[in-house]
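Everything on this sheet refers to the single structure shown next.
Take a look at subunit A:
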Amino acid sequence: MHDLRVSYAGAVKALRGVSLSVPEGSVVAVLGNNGAGKSTLLRALSGTLPASGGAITGGTIELRGKALPRDDAASIARSGLVQVPEGRRVFANLTVEENLRAGGLAAPDRAKRAEARAWVDELFPILRERATQRAGLLSGGEQQMLAIGRALMASPQVLLLDEPSLGLAPKIVERVGEVIREINARGVTVVLVEQNAAMALAVADHAVVLEVGEVALRGTAEELAESEAVRERYLGVSTQAAATGTRVESSAQPLAVEALSVRFGGLAALSDVSFTVEPGSLHALIGPNGAGKSTCLNVLSGVYAASAGSVRYGSHELTRLRPHRIAALGVARTFQNIALSPRVSVLDNLLVARHRLMRSGFLADGLKLPRARRERAEHEARVREIAELLGLTELERPVGTLSYGTRKRVELARALCAEPELLLLDEPVAGMVRDESAAMADAISRARAELGISVLLVEHDMTFVMGMADRVTVLDFGKRIADGTPATVQRDPDVLKAYLGAAA
Partner candidate 1 sequence: MRRVGLLAVVLAFTVTACGKGGAEEEPAKGSGEQAVKTGPGASADTITLGYLPDLSGVFAPNGKSQMEGANLYWDAKNKAGGICGRQIEVKVQDTGYDPQKAVAAYQQLSGDVIGLGLVLGSSIVNALLPNVQQDQMFLNFAGWTSDILPSENVAIAGTTYDIEAINAVDFLMKEHGVASGDTIGHLYFEGDYGENALKGSKFAAEKHGLEILEQKITPADQDMTGQVSAFKKAGVKAILFSAAPPQAASLAGLAASQKLDVPIVANGPGWTPQLLTTPAADAMEANYFVVSSMAPLSVQSEGVTKFLSEYQAKYPKGTPSSNGSLYAYAGAQIADAALTKACENKDLTRKGVLDALHSLTALDTGGTVAGTLDFSDPASPPGSLVYIAKVSKDAPGGLEALGEPAQAADAEGYSF
Partner candidate 2 sequence: MNQFVTLFVGGLFLGAIYSLVALGFVTVFKATHVINFAQGSVLLLGAYVIARAHESVGFALAVALGVLAAAVASVLIDAVLIRRIRRADLGTLAILTLGVDILLATELSRRIGTDVLNIGAPWGSDVTEVAGIRVATSRVLAGGVAAVLVAGFWLAFKFTDFGIAMRSAAEDGEVASLMGIRLNRVAATAWALAGALAAIGGLFLTSFPAAGVTGSVGLLALATIPAVVLGGFDSPGGAVLGGLIIGVVSVLTAGYQEELSFLGRGLGGVAPFAVMLLVLLVRPSGLFGTREVTRV
């Protein structure tokens, strides 16, 4: 693969000249944060970019010296490059047996198919036992095994694995790692895309780290595991300006999470998690993908119900309240994906958030009665103040025409316009380039200082978090593995292991 460039909808550049050569018979890991371009890279390789609206705008992809077609996924699979998609995506309504047969459709001939089948049986005895069950009934780990087995049925030369450890228990992740080694031992080349750097670096020979569509680091797995640069990226260790320590004056009340558990069916998304967000503090909730951070946020804002435990804001128990009641208590949140009206101006998007605070009714407002007009003018003044605080200037522009980073700040501003006491932020810098994320960090700090609010921040980006948080809670597989100041958390052996694996 050479100088690969990919863009979505002609505008968003997801890969900017990535080159990567995968030696035959090796395991290469592709690491990076959310939005770094890992999935895009795999999509480009497997020919599924068009399905998500992307297109290769430059560069070449070759398999054993032969150029691969760019948008014919089926041909690519038949030529020996087979992908195990992210999130497993087994055919849930087909039986295990049928899933494997579907995988075998791309096999070159019957003999290969039978051979592959024997191997899959050997690798995953559990699949043989469950052959007649519907794949949707398997556990997450079994589904991952099935997804890998299904891909192996095509007798691939190169196997692409997209986040195979996502959402799986540590033991299963370990098993996935072993399976990858066994597959590789049979001469299959493996490209492994992972957020779980620990697991990836443990099985890979070589690795590259992607950052906003470019290769930031590359080297052997050992080198990278030892590398300071990787530690910095994953743990934010080298950041100088650690916690400000300055507690701002705040009208907020403490948010106490106690022994919170959430289950989806049989899967425990959160178990027994406790932490407290002190008034006026900036509290970060971090952890690898699938650790339960977003789940936690969803419980706090009333979207999910807790299975056990309590969440108290001041004297109010939040776990039994509907989302709008929680909002009325002064707890606001932003979303991972932008939820603004794109055709409406920034100002109007922000004014909508003042709704809770407006006293004159819909009718009075519609009739433009003097009282309503006065009230509207007051609200508009306040909205402009908040916007200025966050560095937003062009308030008349439709939101859809702004850059991604600015839109995220508009969303933050909208949350602040509701005059919250406690702000819940869900990955505010996901997919941002460095400048944008710096602007966001600045915006959050200023908002906190000026408005005297508490902030609970869920984030992937370690550098970002360590630079500004007063306190950090680390989750892994739904459990709290550390809680403390950024400095203590960075040195915590469990945290190191969760992020970088035993190798670190």
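Candidates were picked such that all candidates are chains of the complex that A comes from, given by their letters.
Structural remarks
The rule is short, and it goes like this: contacts are C-beta pairs under 8 Å (C-beta built on N, C-alpha and C of every residue); 3 or more make two chains touch, one makes a residue touch a chain; residues count from 1.
This is a predicted model, so every value here is computed, not measured.
Chain contacts in this complex place subunit A in touch with candidate 2, from the set 1 or 2.
Those residues of subunit A lying in contact with candidate 2 across their complex are 46-48, 51, 73-74, 77-78, 82-83, 85, 89, 91-94, 98-99, 101-103, 105-106, 150-151, 154.
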